[in-house]
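Rest of the complex left out; these chains stay put.
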Amino acid sequence: MKLVTAIIKPFKLEEVRSALTDLGLQGMTVTEVKGYGRQKGHTEIYRGAEYAVSFLPKIKIEVVVPEGTVDKAVEAIVRTARTGQIGDGKIFVSPIEHAVRVRTGETDDSAI
Amino acid sequence: MSLGTSRRIVRLAVTAFLFCLAAASAFAQAPAPPTPNKGDVAWMLTASVLVLLMTVPGLALFYGGLVRTKNMLSMLMQVFFVVCLVCIIWVLYGYSLAFSEGGSLNAYVGGLSKAFLAGVTPESTAETFTDGVVIPEYVYICFQMTFACITPALIVGAMAERMKFSALVLFIPLWVTFVYFPIAHMVWYWAGPAATVGAAKTLAAATGDAKTAAQAAMDAVTANAGLAFGWGALDFAGGTVVHINSGIAGLMGALLVGRRVGYGKEAMPPHSLTMTLIGAALLWVGWFGFNAGSALEAGGTAALAMINTFVATAAAALAWMCAEKVAKGKPSLLGGASGAVAGLVAVTPAAGFAGPMGAILLGIVAGFVCMFFCSAIKNMLGYDDALDVFGVHCIGGIVGALGTGILAAPILGGTGVFDYTTGKVGDYDMLAQFITQAKAVCLTLIWSGVGSFILFSFVKLVVGLRPGTDQEREGLDLVDHGERAYNY
């Protein structure tokens, strides 16, 4: 199994989610994160104080998929998350050695 | 005991003395100009403060809680800014345009004789609805100022989350000048009780040729009123002037600015119903100043307006919740709060005319109608009136304006209409009154609808109404104001 981690623009979450479910992926975990990168941030001013904010709100999607589905998943995310503008985000694939479903104790592919 | 009062008593004592020497009525002699009763002053000062409370923070929070976090500040800012701007415009020329004699245009708008509050001093007084009862003019100006502030502030909810601040800055002064002040004048301006009663007395006393002259004078007095007031339309605290007016303007704005990016596709839940509830509660609290204050006196009518403002609101909130329970399975807090506002809107024109039971009925109807409109009909029509300004204020206002025509009837526990010429409540013709109400509603819908459409179009042309899509996605807080509402 692999863990596919995607960092995307928040408003793209719904599209990406449905694209993944269409692939038959029945679960995923989402986290609100802040991203730093090429995409420029903004400046905030509070009375005398000015702050340059370089971290932007992003959504991190983590989905563990069977070996076979990795490429399809990555492709689906790229397709749906892309706006073509700086800040669209990244996808990272890393290995998962073992998985367990807490409720049933099922393991590995049958757990996800 | 006010100095005025003591002065009277002194005068009176001397008078009594004169009595004894030559029993002549001292009261036939010209009476001193009336001085304010401090009880009325106390209440009207309080009422003015309450209406401000109802706008900021009240309305600001009610609206702010309903938008997404990224647009919270823009919502608060727009309401707050409108209040500040209109305060200034009001004392510069607004009060004058609304409440001074307008010469040839008097049916539609006032003049500039009171621009910059010319001639107003702490001693000047304004008449209430009772002959001989007055309040300091500054109090009257403050009280009416708060009405002029909240009305345009209500509009911004319709274009929430997508209207540029700069567009608002241009729109507001135009709108109050060409829409609010005229409508306020048309509905509320009149010659006042003293003149009316005086003319009526003279007419009654007059005989022979004097009669025609007196009749002419009487007619002049009656003619010296805004268009709708002349028709005899009833609007106790501003159902037409404030709510129908802002509601239809909001609809025009929503149509011209267009739907929010992602509307119907992305979820746009209120970011804080807690703030919305605080806002709704403060609206209720402040509305007592709005409605009971509109009696301009601390007396029985204010008390009636107060109890009606309690029960109509409660009834409408319960009605909306019930409707939700039936239609969607669960009564919601937002439903309750929306219902309360709908009830407040509906009871506004009726507050001093209907009886408590009538007010309950009015509230129930308003709750159901607005609930139905904001869910079913609005979705059907598919326009994006973000915070339901039209659905609650315009629709609710119409329910109230028409309902007033019915519920003011004494047979329904209403107060009927006081006739200054006869000095008592006249016979009540429900149908006639209902038609008059309908006319006033149409007048407002047309004047404000057309006027607002023109003004929004003009602003769209000049500075444009909305930001770019990316900016809208980033949120107006950062784009327009360079701030974020929360940094937890």
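Some notes on this structure:
Letters A and B name the chains as they come in the text, with residue numbers starting at 1 for each one.
Note that in this section contacts are C-beta pairs under 8 Å (C-beta built on N, C-alpha and C of every residue); 3 or more make two chains touch, one makes a residue touch a chain.
These figures come from a predicted structure and were not determined experimentally.
You only see one copy of each chain, but the structure file as a whole lists A x3, B x3.
Heads up, the rule we're going with is that only the chains that are shown with their structure count from here on.
Look at where the CA atoms of chain A average out and do the same for chain B: the two points lie 51 Å apart. Listing the residues of chain A that touch chain B in their complex gives 11, 14, 42-46, 85.
Within the complex formed with chain A, the chain B residues making contact are 262, 265-267, 470, 473-474, 478, 482-484.
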